[in-house]
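Here the complex is missing one protein chain, while the rest keep their positions.
This part shows chain A:
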Amino acid sequence: MKRSQLAAAVAVPLVMALAAGIGGGSRAQAEDLVAYQIVDGAIPKSLTGKPGDPAAGEATAVNRKLGNCLACHSLPIKNQPFPGDLGPDLASVGSSLSEGQLRLRLVDSKKINPDTAMPSFYKVEGLHRVAKAFEGKPILTAQQVEDVVAYLMTLKGN
């Protein structure tokens, strides 16, 4: 049972890769989606197979068209006034959560809380009426997810 579920998870991106290929390959994003495994409320393995870059992660986190984390969260960054407060302050999130737990929260927070307002940053399936410009694309690439995870892991509070 468990093995077949894993097989299905791996198969989906393959099918999408094929579809993208038939369509002329104009959209690379769909085939870039990496399969992952959830273990005890975490994704233990890096989506890219290597550690992310914390500096790039901070830039992605702040970018309003990418992470846009400050819309809902406080981050310990200067010159970024008026952070939102829908979600928790992230000043010490690198101490309270593991890398794998952070990764799952970025990839698909609804796996932890189905009612959350937090977008799933690395998901293209099961969405409704996505605008044409964003169809089949995750909000962040696997690399960007890893960069943000690496950045958040540096936030240890004081």
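By definition in this document, contacts are C-beta pairs under 8 Å (C-beta built on N, C-alpha and C of every residue); 3 or more make two chains touch, one makes a residue touch a chain; residues count from 1.
The definition used in the following text is that contacts and distances are computed from a predicted model.
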Options "SoxAX cytochrome complex subunit A", "Serine/threonine protein phosphatase", "Extracellular solute-binding protein" or "ABC transporter permease": UniProt name of the undisplayed chain: "SoxAX cytochrome complex subunit A"
Selected residue (touches chain absent from view) among A:50, A:78 or A:132: A:132
Residues in chain A touching the chain absent from view: 70-72, 81-86, 110, 115, 117, 119-120, 123, 127-134, 137, 139
